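All protein chains of the complex are present and in place, except for one that has been dropped.
For clarity, chains are labelled A, B and C in written order, and residue numbers in each chain start from 1.
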């Protein structure tokens, strides 16, 4: 990443910092919705294993949401890695994105506590879709004229803008399956890395067809 | 924003950073006061929708408070974007403002759990008014002589100081309505963006009448 | 503060940053131990006021602990404002201080839930005393040779080291009173600002006697 040394504007840095803190708190709060089982003293070890097994939807929800918030943070990180100039027009869309991210621990806990049910699955999938679309909007703003650094090649901008698609596509599939059989809705979220990998492959192919000598740089940074 | 590149004093930066972290935690804690419903396995989907409908005051409280804390953060961000020099006199008023911000999740949860009741509505409105006044005080200090950067035009200082008014006016209206019919007190908070928009319009008009060539700069940054 | 422009070492900055985040989270967590009352719909407004009145020890605990953690943060901020060089010897004492700070929300909630009782009052006072002593130790390390910036006058170092005394003295008084009549133990904590003010006065007098032309600088920064 050859632009890494550039320091962005200070008000931009502070906005990024505030966003990082919110992402970090939301991703950590996920665990306090997983309540540790408290069994009577001297219960057999099988009872503990059974208690943990009952928490499986909570663990699945924790890991999926941790991965999803992590992916949104990584997208934010990548897009703002290309930004260099502050604009007050960034504040409101950024708060809207953070609001959706902060809502995710609720959706996760709601789905985990009522595993396999249609309404919680729909709420979770819709939260992901809204987060994905707001993230996509934010990514576009961070790489728009007047905000993006002057030395960023057009192709990199185009690439950074398409990162949220994997989450949105996986969540759309999860939403569709929720209406057929909600028990498999959560499993559909496991396709998100698949969609992201396909997206990444398409990006690399597109990159190679446009400027072959650039692809090495992209792989490294 | 032509002053964006200037780095503030390091002790000032650390104070801003600490404030950002507190704002970020308070805004994220709002969601853990919204407890996800846990229904018996196999409940009909209508029961889930009904359970969510019962949480409507909590969702409304979450979104209003998220927006309000976000607005206070944005005001802090804007005012300290003009500050360049540290003064120990900033510490105590800043802690007082943060204390009011940290109190907001309590007021929000109290109002959401007892929707339409007069005392919780009054507590919430008073918390907002106190936060707004402390924010206004902090904004003045951040742009006072000895703290503000030397290159900031007087008009920008005057503008940054009037940002908290929207929240205070909306909260005052909400407080007045709470004594008439508390059910509409919360709805009155939705006028905050209106007050902010009017404030913004007055600011832009005042700006245009003072120095027409400056208005473009203000709109952009 | 004429040294404000100096940037400290990067590993030092990161340690300060981590500390700030822990201080910020601990100070914000105080509010989630104050549980908002949830009354039956349509309760008279007197019932709400009574419910809030019952929370008075919690509010008092919240405000006192917010002020105390804020004071510890301010002392950390001031001492490290004089530091310029990283040393790995700072890590462990800093973690010990942060551990005491993180413990404070527990002590606060324990005291608030059992107001006027001797054991919770003792636990709270001891937590404050331990925090104060660890803070004093940290302040000394931050201003020790090899860590402190080379351009800091000796008098400023001496002053920064005596800031934690107010909390320790107030907590010692609170501890003594807890054994006489625990109901007044918490009130004794309100003497902390008094001890701090006396400490500040002694500092200013000592400063004036040593170098009269310096006192203006200290008052400003």
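The rule is short, and it goes like this: a contact is a pair of C-beta atoms (placed from the backbone, for glycine too) under 8 Å apart; a residue touches a chain by one contact, two chains touch by 3 or more.
Computed from a predicted structure; not experimentally measured.
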Touch residues of subunit C, complete complex, unshown partner: 9-12, 14-15, 17-18, 21-22, 25-26, 29, 32-33, 85-88, 91, 95, 98-99, 102-103, 105-106, 109-110, 113-114, 117-120, 123, 146
Contact footprint on subunit A, counting only the chain that is left out: 1, 4-8, 16-17, 20-21, 23-25, 27-32, 34, 36-39, 41, 43, 45, 48-49, 52, 62-63, 66-67, 70, 73-74, 77-78, 80-81, 220-221
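Here is the rule we go by: only the chains that are shown with their structure count from here on.
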Inter-chain centre distance, subunit A versus subunit C - centres from mean C-alpha coordinates, in Å: 37
Gap in Å, rounded to a whole number, between the CA centres of subunit C and subunit B: 26
Of all residues in subunit A, the ones touching two or more other chains: 21
